[in-house]
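For this depiction, one protein chain was excluded, whereas all remaining protein chains were kept in their positions.
What follows is chain A.
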Amino acid sequence: MAKQKKEEAIAPEENINTLPVPATNGNTVAEQSKAQEVVKEENVHLIVFKLGDEHYAIKIDQVKEVTLTPIITRMPRTPDFVQGVANIRGDIIAIVDLEKRFNIRPAAVTEGLNPNVTYTLVIEAKDYSIGVVVKEVPQSLNLSMSRIDRAPSFLQDTNIKENYIEGIAKVDNRLIIVLDMLRILSSDEIKQLTGK
């Protein structure tokens, strides 16, 4: 029954292909893309999701799968942004909340969206996986590399460390912040967890 909800939640938009939340490794993601207008230029395939009111994106090769968020077991005495651990296909992985991690104000609950249904992007780093929870269905986006501004000047003013951000893409009227998840999960950042 959860599947139906997924379909409903998808809001197709120009230039952004909806992502029919694949149950397994992003095969369906790869199938998509009728992006014929972008030719011969080097393309980048992104998974776009919302944190707070803004759009963020991760390169698809860093995403192992997108799934409905499974039951999360809270782990007491871990940092705020660690929601807990969940059993995803027999692997027990940490689930984190990037809104909490970066102090992003959560968006007001959108009407028609069940706040109890969230999605988890399973991010694959070198030797482990981690889950990132998002509230709306992540979407897939194909665009040419040249449309990502790699060094926007505002970066030094934000509290998201600059090397977490690969660049900024402007698609239509939207600003999409492209994150480098592997950097976010790098060992420096993990030390946060052991701060206690």
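To be clear about the criterion, a contact is a pair of C-beta atoms (placed from the backbone, for glycine too) under 8 Å apart; a residue touches a chain by one contact, two chains touch by 3 or more; residues count from 1.
Basically, contacts and distances are computed from a predicted model.
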> Quick one: the chain not pictured, UniProt calls it what, "ABC transporter", "Chemotaxis protein CheA", "Pimeloyl-CoA dehydrogenase small subunit" or "Transport permease protein"?
Replying inline: "Chemotaxis protein CheA"
>> So one chain is hidden, and I want to know which residue out of A:N43, A:Q62, A:T78 or A:S144 touches that hidden chain in the complete assembly.
In response: A:T78
>> Touch as defined at the start, partner being the missing chain; which of A:V66, A:I130, A:I165 or A:M181 qualifies?
In response: A:I130
> If the missing chain were put back, which residues of chain A would it touch?
Replying inline: 71, 73-78, 82, 85-87, 90-94, 125, 127-130, 185, 190, 193-194
